[in-house]
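Presented below is the structure to which this report refers.
Entry: chain A
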Amino acid sequence: MLDERTSAAPVLEVRDLTTRFTTNDGELPAVESLSLRLERGRVLGLVGESGSGKSVTGYSIMGLIDRPGRIVSGEVLLDGYDLVGLPERELRSLRGRRLAMIFQDPMMTLNPVLRIDFQMIEAVRAHARVSHRKARSRALEALEMTGIADPLRRLSNYPHQLSGGMRQRVAIAIALLHRPDVLIADEPTTALDVTIQSQILAEVQRLAAEFGTAVIWITHDLSVVSGLADELAVMYAGRIVEQGPVGDVIGAPRHPYTDGLIKSLPSNNPRGVPLAQIPGMTPNMFELPQGCSFMARCHRANQTCRRIPALTPSSTALHHLARCVHPLDSQLDAQALR
Partner candidate 1 sequence: QDTTPQGTLRIAFADPVSAVDPELNNHAGNNSVAIQIFDTLTSKNWDNRAKPALAENFRNIDPNTWEFTLRNDVQWHDGTPFTADDVIHSYQRARTMPGSVASFAGFLRTIDSVTAPDPHTLVIKTNTPNPNLPLDLTSVYVVSRHATEGASAADFNSGKATIGTGPYRFVSYTPGERIELAANPNYRDNDAEAPTWAKVDYRYIPNAPARTAALLSGDVDVIDKVSVSDLERLNGSNDVNVFAYDGLRVLLLQPSFREGPNRYITDNAGKPLADNPLRDQRIREALSLAINREAITERIMQGAASVANQWMPKDTFGYNPDIPEIPFDPERAKQLLAEAGFPEGFRLTIHAPNDRYPLAPETAQAVAQFWTRIGVRTQVDVVPWAVYSGTANKNEYALSMIAWGNGTGEAAYALVNILTTVDSEAGRGASNWGHYSNAEVDRDLAEATSAFDEGEREAILRRSAVTVTNDVGVIPLFHYQNVWAARNGLEVKPMNSDRTAAQMVTRVEER
Partner candidate 2 sequence: MSTNPSVATRNAQEAPLLSLDKAVKRFARKPDLVERLVQRAGLAKPFPVVHAVDGVDIELRSGEVVGLVGESGCGKSTLGRMLASIIPPTSGDLRYRGQAFSALTDKQRRRARLDTQMIFQNPYASLNPRARVNEIVGEAAKVHGLCSHAELDDYVSDQLDRAGLDPAYRFRYPHQFSGGQRARIGIARALAVQPRTLVCDEAVAALDVSIQAQIINLFMQLRETLGLTYLFISHDLGVVEHLSDRVVVMYLGRVVEQADVEELFSRPNHPYSQALLAEMPRISTGKKRFSAIRGEIPSPLDPPSGCHFHPRCPYAHERCQREAPALKPIASGHLSACHLNDTA
């Protein structure tokens, strides 16, 4: 039933997702009422502060949040069917086949005591009834696709014998094995050099174009995302603070945080002088300020920021939303400044 594919509706829709971790210091709101919409064949870039909940968002969509974390509320709709609270059995048949994820830390994602071929063949056979040999050749193909040299020999290596980038590529190959409908890629290319990065990106683009795979691309590399994504969402302290077509967001950021990010790119700074950086520190997630969580670091903040602003569309571009009382495209009332 979940397999009926309709192109009009989004493949993946996340509504009001809230995920929290219970810790000794209290409840940690890793993701707060986050909503996303993703259509077939589209790429959504997800950028944001480190620790802002990008990975947790990915895990939540995959249904992989373990204790002490839990999805407090919200829906994750895959083709209109809610995945939250689905029994593990059903989730499992979706994971890897329709939903796939590439994890962030390549060192820890491969089982250290199992050989690469074992792990890949197993992943193939989890969803496809094929012979061992067939599965192996599929694994080989997938590895080749990610640009690993000498894939045949690499198959019989153990993870610790591979370099960081190679491990990452193995993980990517596994995620792409079944050509999923939705691919969540958590910083997949940070460990790769640019030539290989572009090989992977080309592969992802092909996947999106040919098989209609929808991709959530979590990254810090704005330059990659600018070339790859259709849409961009920027997260800060568990919330999406800005969202819109990638050109709009990068070209004309509305949220001060996004603006700060772009300004601190090395390519936007002259060599030899300190890079521009956003003042202040990542907020303590337990003691988020009342209201806008960026308030303490924002030069535009004033009293009105003391309540949580809603995601509001820009006056010019309907799809360009920002969670700010004083977006950059609005005139700032000089009086209101602190």
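Following the convention adopted for this analysis, contacts are C-beta pairs under 8 Å (C-beta built on N, C-alpha and C of every residue); 3 or more make two chains touch, one makes a residue touch a chain; residues count from 1.
As a selection rule, all candidates are chains of the complex that A comes from, given by their letters.
Just so you know, these numbers come straight off a predicted model, no measurement behind them.
**Student:** Considering only this complex, which of 1 or 2 touches chain A?
**Tutor:** 2
**Student:** Can you tell me which positions in chain A touch candidate 2 when the two form their complex?
**Tutor:** 21, 23, 25, 47-52, 54-55, 104-108, 147-150, 153-154, 161-166, 168-169, 187, 190-199, 201-203, 205, 220-224, 226-228, 230, 246-247, 250-251, 260-262, 264-269, 271-278, 281-284, 286
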